[in-house]
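Complex shown without one protein chain; remaining protein chains in place.
Moving on to chain A:
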Amino acid sequence: MELFVSEGNPHCLKVLAALEVTGVQCGVQFLNHEGKVVPFLPRPAVPTLFLPSGQHLFSSNTICRYLFELNGPESSDQCNQWLEWEATILQPALLRALHLAVLQGKGSEVPKVLQGPLNVLDQSLAKGSMAYLTGEAVSVADVVLWGALHPVLSVSSLELTKAWFDRVAAVRGCQSAAQKVLQGKGLEAMKSYMQKQPAPQSRDTQPCNSSPAEVSRTVSEEEMEAAALTWSKDLNACSYPAEKQHPVMPQEGNRNVLITSALPYVNNVPHLGNIIGCVLSADVFSRYGQLRGWNVLFVCGTDEYGTATENKAREEGLTPQQICDKYHAVHSSIYKWFQIDFDFFGRTTTEKQTEIAQDIFWRLHKNGFLVEDTVEQLRCENCQRFLADRFVEGMCPYCSYPEARGDQCDKCGRLINAVELREPQCKVCRQTPEIRSSKHLFLDLPKLETQLENWLERSTSSGDWTANAKQITRSWLRDGLKPRCITRDLQWGTPVPHPDFKEKVFYVWFDAPIGYLSITANYTNEWEKWWKNPHQVELYNFMAKDNVPFHSVVFPCSLLGAQDNYTLVSHLIATEYLNYEDTKFSKSRGVGVFGDMAKDTGIPSDVWRFYLLYVRPEGQDSAFSWADMALKNNSELLNNLGNFINRGGMFVTKFFGGCVPAMELQQEDKKLLAVVGWELQQYIQLMDKVKIRDALKHILNISRHGNQYIQVNEPWKKIKGGESERQRAGTVTGVSVNIACLLSVMLLPYMPAVSQTIRDQLNAPQTCINTMLQGPGTFVCALRAGHRIGTVSPLFQKLEADQIEALKKRFGGQQITASTQPAAVPAPPVVAEVKVVDGSDPEKAKQLAEAVAEQVRSLKAEKAIITAEVSKLLDLKKQLALAEGKSPEPAPQKGKKK
């Protein structure tokens, strides 16, 4: 029997204490944290106990219990209960506490975090009035809890707990175990261990999709007076720069913000999920940044190299370059329609790309971060190319199944290396490929790991990284980095300049992020002022979560290794996934809305933007739903926001001859100003942290407050009353149009066209734009008494149920999986809202039945095409996986149709 432990790991403390207390004979080996002991766990699992039978125990409580049971009785229910409590309740709290104390230097907050569990412990000790947790003798429960609490419990104020703790500490063996693990260094000893742990979950991941709860805040006198004071301030004199001066360059003394959105792959038309994940989110933040007065540069472009482009070219009978030209234009026009305001939208197939990628390559080479290795690959002479795993098929070397794939055997499930296949066949032409060994270059990530970790610690603690970005990054580091191949045997790519590797190109993962630099270089020759200027420039990367490791680990390693003072990412903003009507977007299945089709729906670009941002998968997956889109358009845009803005403007026109009336602020008005000011502050705080969806909620709150204010004060009645009543109507109207003016500014990042329309209708001065979002938020009276407004007209149109039904049919959004969708997808409100729009259920069932039948037909039709080409086949496989995986039992409707 052999026990593997490491220093600084609090779990090892428990295990060593149990070993000493029980006196079980067992070898002990100290490993560093990277030690991988358990063959089936990819991550280091320490402590681990090797059992004589060859099995492993890999968690501390189980090991402790086993050690105690070896020489004693089976542990009691009470012991088991404590162990389970320790693992499920105490440990998460401890992890938070240690995270605060060890990594953030906030030891003072530990008692608060541990208060709940420690009270449980103390009360139990009080009730039992025994020396130890489960009786008068030390049990496994005592040792485990003592070991767990040892690092933090030197200062407990709970008397019974402290007495118990000291009693266990005095048991022979406990102290020496602590000494072995912590080396007398206390919390400091655990630093390296804690850095590798997943961050404790933040608890504020509640979705904000549901209409915001009306929390009635109490507004103090001071807040009201302060709001009234701000209201009376003047607009900023300096006017908002209508046009940016290009090229935008970093400025001394200003906040210089460089924004990138993940480069979309050129051969696909982007779908709504792609759009919200990168370009739209980045656009909102870029526009917001300008309103805040920052110096912002926003770049993006198409990612054009790689196998997929080559295949697409073969399919369409064009050259790869022609394919790229064609689809680059498609992307460009889609983003233009969505009003994505790039400062520059470039591409990766440029001279600059070659120049910069090769420079980084040579620097990595010179600095010794590239290693050479031979890779055996199958090559099809007939097709003249090396075959990716999924393009080979053959006999399984283990079970002789004749149709094993290049990566795994479907029959026995074993993982296979493609070159091990017997009788391999190229899936495209059915010829026998040959094994060729080919030299490749690898980026030596393990060698860069320490540098990377040091940088990550700084960047993630000072910047705004989304929780998923931090978590994905940490899990990569935890698994340990391996060298990554940066070269490929392809033609369509950036050529590797090294003479030993000519005929090869860079692997896209290495090449593509360099696109950010080369695209900027195509924008300005002085691109290095942005990209080699980490002290003046803050870099924001926007992407969907599948792209995180390349931006947080791999690309930073390339830049760190190149050692040329590059600007590394300061804020990594990753979204989750957007589903389509609770299924996934699928181009080949025709399911979902793709960028080029959105405009054909007749729904304005601004409304698309609004809804996509409203359901932005911020913190968790979300779903696009037609019914929900109609509902949000009709309830939020039309009835709430649009209605409020329109009412104020109409009152000015109808009752006051188009001129803003005089305003005499009373308590009630000041209170509203304070409430609006508070919402504005929240909006700014959230937007500064790139919580785009959450911030939108506060815009809608303001118009809700405004509607209520108008409803209560009834200016349309008061205008017919006496002098003081008429004055009251004037004040309410004046305050309302000024709130509308504020709303137009807050809306600008989300709905740029509507925002401008509002200001046009109100004839609002452009200077209001750069006044309102200064500092913590400055709501001033921009439309003073006497100001003449323009022509007011409705901003939004109702989306009718039949219109939405037609769109839903057209874009294949049948909810084929709805009946068996498990609760995992948080979309119950959508179901409820479908009813609102649809009316009756039998109708819905009929539609569903038709939808399912249609789906089956389309799948069959596609199957016929798919026999022709393997790439399409693979696509179908994915679709089938989805279609079938989600409906394990044939749905009743389906059955009838058969």
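To be clear about the criterion, contacts are C-beta pairs under 8 Å (C-beta built on N, C-alpha and C of every residue); 3 or more make two chains touch, one makes a residue touch a chain; residues count from 1.
Note that contacts and distances are computed from a predicted model.
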item: Listed names "Mitochondrial import inner membrane translocase subunit TIM54", "N-alpha-acetyltransferase", "Ribosomal RNA-processing protein 7" or "Eukaryotic translation elongation factor 1 epsilon 1", with the criterion being the UniProt name of the chain not displayed; value: "Eukaryotic translation elongation factor 1 epsilon 1"
item: Among A:Ala18, A:Val37 or A:Leu57, the residue in touch with the chain that has been omitted; value: A:Leu57
item: Sole contact to the chain not displayed, among A:Glu109, A:Glu403 or A:Asp600; value: A:Glu403
item: Touching the absent chain when the full complex is considered, from A:Arg65, A:Arg287, A:Lys352 or A:Arg759; value: A:Arg65
item: Residues from chain A at the interface with the omitted partner, ascending; value: 39-43, 51-53, 55, 57-59, 61-63, 65-66, 69-70, 74, 77, 80-81, 83-85, 87-89, 91-92, 198, 201, 393, 403, 408, 410, 413-414, 427, 471, 475, 822-824, 863, 866-867, 870, 873, 876-878, 880-882, 884-886, 888-889
